[in-house]
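Everything on this sheet refers to the single structure shown next.
Missing here is one protein chain; the remaining ones are kept as they sit in the complex.
Chains here go by letter, A, B and C, matching the order in which they are written, and residues are numbered from 1 within each.
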Amino acid sequence: MIIVVSPEATPDDLDHIVARVEQTGRQAHLSVGTERSIIGVIGPDDPSLQDAFEALPHVESVHRVTKPYKLVSRDFHPANTIVDVGHGVLVGDRELVVMAGPCSIETEEHIFDAARGVKAEGANVLRGGAFKPRSSPYAFRGIGVDGLRHLAAAGAETGMPVITELMSVRDIDAVCRYADIIQIGARNMQNFILLDEVGKMKKPVMLKRALSGQIEEWLLAAEYIMAQGNPHVILCERGIRTFETAYRNTFDVNAIPLVKELSHLPVIGDPSHGTGKAGLVTPVAMAAVAAGADGLMIEVHNDPEHALSDGAQSLTYERFGGMMRSVAAVAAAVERTLTGVRTPVAAR
Amino acid sequence: MIIVVSPEATPDDLDHIVARVEQTGRQAHLSVGTERSIIGVIGPDDPSLQDAFEALPHVESVHRVTKPYKLVSRDFHPANTIVDVGHGVLVGDRELVVMAGPCSIETEEHIFDAARGVKAEGANVLRGGAFKPRSSPYAFRGIGVDGLRHLAAAGAETGMPVITELMSVRDIDAVCRYADIIQIGARNMQNFILLDEVGKMKKPVMLKRALSGQIEEWLLAAEYIMAQGNPHVILCERGIRTFETAYRNTFDVNAIPLVKELSHLPVIGDPSHGTGKAGLVTPVAMAAVAAGADGLMIEVHNDPEHALSDGAQSLTYERFGGMMRSVAAVAAAVERTLTGVRTPVAAR
Amino acid sequence: MIIVVSPEATPDDLDHIVARVEQTGRQAHLSVGTERSIIGVIGPDDPSLQDAFEALPHVESVHRVTKPYKLVSRDFHPANTIVDVGHGVLVGDRELVVMAGPCSIETEEHIFDAARGVKAEGANVLRGGAFKPRSSPYAFRGIGVDGLRHLAAAGAETGMPVITELMSVRDIDAVCRYADIIQIGARNMQNFILLDEVGKMKKPVMLKRALSGQIEEWLLAAEYIMAQGNPHVILCERGIRTFETAYRNTFDVNAIPLVKELSHLPVIGDPSHGTGKAGLVTPVAMAAVAAGADGLMIEVHNDPEHALSDGAQSLTYERFGGMMRSVAAVAAAVERTLTGVRTPVAAR
Partner (left out) sequence: MIIVVSPEATPDDLDHIVARVEQTGRQAHLSVGTERSIIGVIGPDDPSLQDAFEALPHVESVHRVTKPYKLVSRDFHPANTIVDVGHGVLVGDRELVVMAGPCSIETEEHIFDAARGVKAEGANVLRGGAFKPRSSPYAFRGIGVDGLRHLAAAGAETGMPVITELMSVRDIDAVCRYADIIQIGARNMQNFILLDEVGKMKKPVMLKRALSGQIEEWLLAAEYIMAQGNPHVILCERGIRTFETAYRNTFDVNAIPLVKELSHLPVIGDPSHGTGKAGLVTPVAMAAVAAGADGLMIEVHNDPEHALSDGAQSLTYERFGGMMRSVAAVAAAVERTLTGVRTPVAAR
């Protein structure tokens, strides 16, 4: 950490700051400048100290020079992490992972139909929500444990691992019983108790970035999970909240290469939430893969205009198939593969 | 709801949209325009339908014309709600409420000292964190149930109700046992399970706005609590996340009069988090009261440079006393009172 | 400036960085750490160098430790600047300045009526737009030089200095001829050629903050004006663009005390643009004054529903009078004055 001291500080003020640093068991390295003096803090970094040092008289600013996360950092673990999510699917490997399915599991029949529909177009993980976070208490909130059961059965039938959102510690046993990947939603990115608890599990966890989550906060949230002993963490960029109102969220494509530079964890792109508009999903999916994403999460529904949630951003099976063909072409350009994509009838 | 249809829709397309509306049990009122046709949806509002209608072919946009919340709305309950938080303190009444104390409860002695310190300057509610949400898993996370016990004892000794944050359903019994007001923090504003659960309690709940929480989402989060039967809800504006990096958060003063116009619930301003800088707390506290806030939440610490968290934004007792005198002057200008503020020695 | 070097830098890499620093005529002070090495740059600050140093191999980050502006800084000029805008009005003094009038000057009669209307309620500067920046090329763009002439005449008749927006170097002579204060609008905050040109004038300039202008950029824009020799600069906070859609802009009340701490220049609050809703103007005006603003800019129109622009945020004369009485009460609480405010009939 570097402490910048304002020009009016007296030698006594500087001594006081140095003493406070030394009190924390660290060394202080003082450079007195003509305008500002600078104190380098040497010793283990502790983000809590930034605030304490900023509270010292005459301190203008405190700059951290080390990253506050360790386990998720590429410095600590240079090779890419590959997360085995079951049924032979590896997240972070050369083959792209495509998690597809409906926003909400509506009925048993509905999720079986969706599983077959997305599998036929080349998806390799089945998604579906049983517990739904909804802005309004009066909106449909999912069918709960029944949904989990149907999801697991549909995944088993089609040979795909399944992913579903865990909203609360309350449901952790049920979700772990049925899901292959636990999803932590954007609104829970900093639900620290929930992060601790999934950190104690052995299951893969996919952590979505919060609507206003900074990259550093997102990586620290992943650090919470890893610090409890669970190394199977997948990150998911799903759009951030900005001033733009033309789309529900702004997909932050910069985040993909930056996170892959800072961390060894795999990163998935979610253009369905990242745009909120079905018409933008395909080009943004292609962009995510071009930028280095290890896979995609896509909302697909057999009948979007009757979907109980997120209809406006859901693709039909046919449109999803078109997207897969476009993504496969980009995948090849970036030396990734996407097998199992169906060639359209006309092209056979 | 109003559905705007694009110019290229055929009469059949319009029929299809009308049929979909009627299928939901609502009436459709079609106005065919030269450029765009417009379909008014008549019947009970359901926010989930917006998405389903947006998924219909040729629909350009869907506008909601009613507010999605009911119980929190001033239309529904025109008079101001006054929340009795115990020890004779009423939130939303003519007398301003000032919740003050340390970010974290550090030791028993520390919170007793703080309670006496803030009480002497005119605070009427004691705040202190026992469970702390921290960005880093390696930061100090509070002393837990011991802290709750010390907080309650310090409140009892000084005759003040106490407020503390509940981070998880896991701790609800402990927090309800010791706290007079349950605080839901900004990061949990959309932790819907937690909102449901505090909605089942009888205790007053103070709901902080999320870092990127829109006014409508914030009021819907309050609706979650009221929909479960708990009417004792207090809102707290604590700053939003913007592009500006000169302060930790941007205190959104517009929110105060707007929320008081839309809702009957009392609103507290938190300039400590709303600025993140001790030097800005007093003027922003004054602004909040001038704009109509029903009270303030302020971080106060006997020794900010040794605080275990949030030192940079904490006031000393003396500085807090100065703030209280400044706020009392503004309170008088807006026909509110702030009794118990100590006249400085020089002025006696 | 402080250069933080990543752990993998070799001694040769460090030498290369030190040599680059020395090449700029500055001294480099190297502290080799166990994790990261740090190079302090000693010598005159030049913001352009930050970018050049960031381009050096193995440089992780470059931190500036001095402020990039000088003339606008309170370090450089500790006393408050008071700007004399004519007709005895001083901006930045104990008496608050209230600039009021219509968004656009519509006709000669209209601006004379407005001048008398706002003067009667206690305004001391007349505002009115002759050249209007409008998002759409098809919207009303002002009546130009005729408007300037009417504005000046209305100011002369009522004994008030007048302020109007200058949009382009093209109109500088006309605006300088008629206006007492030149307004630089939010969209031109970083129109650097325009800033240079008004810097060469002797007239007071009011510089509005851009929709996404950071405090530092805003102060640097003021520095442009002062660097050309014009010290008569007034700043105006008019709301920033955020994710919130419930109001047109978010009035950034934090900016007022921070700018007054960093700079000696006076600061005006504009709650009309800062909210975009007539119903929020009064409470936000009160908040601005409570936070330390030196005055207000308010849109007032005799008939808002027929205004050619900004009707939704304009106050009628009567409503403006009510606002003035509320603001006067807050002014007294912060030891400012607002003379000339009319007591309502009922209260006489």
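Points worth noting:
The criterion applied here is as follows: a contact is a pair of C-beta atoms (placed from the backbone, for glycine too) under 8 Å apart; a residue touches a chain by one contact, two chains touch by 3 or more.
In this text the structure is predicted, and so the values were computed from the model without any measurement.
Taking every chain of the complex into account, the absent chain touches A, B, C. Of the options C:Arg94, C:Arg116 or C:Arg170, the residue whose C-beta touches the omitted chain is C:Arg170. Listed for chain A, the residues touching the missing chain in the whole complex are 212, 214-216, 240, 242-247, 250-258, 261, 274-275, 277, 279-280, 283-284, 286-292, 326, 329-330, 332-334. Touching residues on chain C toward the chain that is not drawn are 20, 46-48, 51-57, 68-69, 133-141, 167-170, 187-188, 190-196, 210-212, 216-217, 220, 223-224, 227, 241, 278, 304-312, 314.
Interface with the hidden chain, as seen from chain B, comprises residues 2, 4, 7, 29, 31, 33, 35-36, 38, 40, 42, 60-61, 63, 65-66, 75, 212, 241-243, 245.
The rule is simple: only the chains that are shown with their structure count from here on.
Superposition angle, chain B onto chain C, using Cα atoms only: 180 degrees, a multiple of 5 between 0 and 180. Rounded to whole angstrom units, the spacing between the C-alpha centres of chain A and chain B is 27.
Averaged Cα coordinates give chain B a centre that lies 30 Å from the centre of chain C. If each chain is reduced to the centroid of its CA atoms, chain A and chain C end up 39 Å from each other. Shown for chain C are the residues that touch two or more other chains, namely 212, 242-243, 245.
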